[in-house]
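With one protein chain withheld, the remaining protein chains of the complex are depicted in position.
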Amino acid sequence: MSGNPGQLRVDAVGPVSDSAAALPAPAVELTDVAARLGGHRVFSYVTLTVRPDEFVALLGPNGAGKSTLLKVILGLVGHTTGTVTVLGAPAGRRNRAIGYLPQRHAFDADTRIRGIDIVRLGLDGHRWGTPVPLLSRLLRPAHHRQAGQRLAEVIDLVGAGAYARRPIGQCSGGEQQRLLIAQALIRRPELLILDEPLDSLDVPSQAGISALIQDICRTQRVAVLMVAHDVNPILPYLDQVIYLARGGAVMGRPAEVITSDTLTTLYGTPVDVLRDRAGRLVVVGQPDAPAHHPGPGR
Amino acid sequence: MQPHLSWDLVEDVRQMLAFPFMVNALRAGTLVAVVAGAIGWVMVLRRQSFAGHTLAVVGFPGAAAAIWLGVATGWGYYGACIASALVIAALPPSARRGGLGGFGEESAVIGTVQAFALACGFLFVSLYHGFLSGLTNLLFGTISGVTGTQVQVLLLAALPCLVVLAVLGRPLLFASIDPDLAGARGVPVRLVGALFLLMLAVAAAGTSQITGSLLVFALLVTPAATAHRLTARPALGVGLSVGFALVASWVGMTFAFYSPYPIGFWVTTVTFAGYLLATGWRLAADRVGQRRRPGSAVASAAARGMPA
Partner (left out) sequence: MSGLAALGVLRTGGHDPASGLAHMLSHPFIVHALVAGTAVAAVCGLAGYFVVLRGQVFAGDALGHVAYTGALAALAAGIDPRLGLFAATIAVGFGLGLLGGRGAANDVAIGTIFAWVLGLGVFFLAYYTTHASTGNSTANVTVLFGSIFGLSAGAAATAALIAVGLTALLLLIGRPLMFATLDPAVAVAAGVPVRLLGPLFLALVGATAAEATQVIGALLLLGLLAAPAAAAQHLTDRPWTGLWLSAGLAVTSVWAGVTITYAAPRIPASFAIIAVATALYATALLTPRLRAGPGRTTIRPGAASPDPSRAAAAGRSASGARDAVSDGRNLGRPRAAGGRRRPAAAAAGGPR
């Protein structure tokens, strides 16, 4: 077992496919990718693959570079080595087919914009121009109707019908997340990228959102890549797990990756994975990533 | 008949003091600087700079109304400022976030109040014919219109202000730095805050008479902010703040006397220059300290607890 975590690779054994035909092209494929941010290297030689229809979690301690990795996939942060292929194109080209749920603070309680309007922005918020409320209904009725239908569909999909018309600042954390998931889904993406969506939610909400995401992954046939702090809410649904630490990554099925041996090799220090009576995993001994002091004027 | 600035400082000062209006102005300026420096220091600590500014702006329609009604401007200044302070003090704490801080709602309210106050002042000035030239004085300050009565009123206002400040001293400091803990220890935080607002109103009204309603920042905030940049110790900070305000006031008045340019410009420029110097000095000191001991800059900034 070498000390270099990047070289330890548990081969990604995906869901066993019945047909012998070629597996569908991966939604996300990184090969030997390294990225720098603020002058220091965040991770190096990361290789991973996310297939369509897979629900993949991206785990790791604080500062390991999980959010950075997501941004590399979205083309918002450059990568210094390796290749990144997202939905068949270089990173950033096919963002319109990606639903992105960044880590956000909850909307300010003063925000009086309706949730449904924020969801609507996901559809065409990037298009130039300004909608005039009644005019679009008169001038382009078919388009208006279609947009309205899709909006209703996606809100129904996430179960937010009861509060979508409420000012979003007044919605609870779980409700806001559902609305934001709806926003990410409204363009029928092929890939859904979520950055710690369960952070700052209480346990029942976490359970609800996790189940919703699983549901969407299966029924809408969307690949899901989700950064999480705590794997337990989503553990039952995961196909693959990517563990990012010490500049490298390990990918595989949860049962294979989240083990004492694998994590000890990854971190280079003794790490134990325990299972409690309810089947939850507890990781003990995992060190935080070394802190990098941002320079002045960051 | 512009008096000329010569190289003989003593002669210049004597020339200035030959004019009674300058004597009044200098007296007023001194009093205002002392009060503004002291109260301003606490105000910056409490992050209520924009409350001070708004109070001063509200003084403008008060003064204009006073002129229109034929009474001394002092009534208008003090009356309007104190009344507004009482209103603000009566609002529930959630509605009183002091800063101009970005936020949509609070700053929209403050902006509207300021605009409306200035508009009202303009109304009163317009209704009182022939006073449009005095508009500049009300807004931007003047050295030539200070009467002996004004000086006396300033003294009468300043003394209790300073006395109350001295009496409130420690509880006020405590309540400003850590309101929750102070409240738990028995300090009447709301009362102290309300009293401070009243003193702030008096300081703003007094300062407006020198710098004009729009430029109180120059004497009320900037010297205090400069002091905060340089030290975190209260006694030294207040002293520095008062000192800077005095310097700004005297230098500003001297230049206003000897040049055609008004006091508002000079006072803002002098204090701004001081602020820049202090900021630059602080940045340089931090960088030197950082090179010696990495990480100390963060620690020292935290220790200074810089509010400004």
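First chain written, first letter: the chains are A and B, and each begins at residue 1.
As a convention for this text, contacts are C-beta pairs under 8 Å (C-beta built on N, C-alpha and C of every residue); 3 or more make two chains touch, one makes a residue touch a chain.
From a predicted model like this one, the values you see are computed outputs, not experimental measurements.
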{"item": "Hidden-chain contact residue, picked from the options A:Ala182, A:Leu201, A:Val222 or A:Leu266", "value": "A:Leu201"}
{"item": "Of B:Val35, B:Ala182, B:Val221 or B:Leu246, the one touching the omitted chain in the full complex", "value": "B:Val221"}
{"item": "Among A:Ala89, A:Leu121 or A:Ala152, residue touching the chain not depicted", "value": "A:Leu121"}
{"item": "Of A:Pro52, A:Gly82, A:Pro167 or A:Gly268, the one touching the omitted chain in the full complex", "value": "A:Pro167"}
{"item": "Interface with the undisplayed chain - residues on subunit A", "value": "57, 59-62, 64, 74, 76, 95-96, 98, 100-104, 106, 109, 111-114, 117-118, 121-122, 124-133, 159-163, 165-167, 170-177, 183-184, 200-205, 207-212, 214-215, 228-232, 235, 258, 273, 280-284, 286, 288"}
{"item": "Subunit B residues touching the omitted chain (full complex)", "value": "44, 47, 49-50, 53, 99-105, 107-112, 114-116, 118-120, 122-123, 126-127, 132-133, 135-136, 139-140, 214-215, 217-218, 221-222, 225, 260-262, 264-269, 271-272, 275, 307-308"}
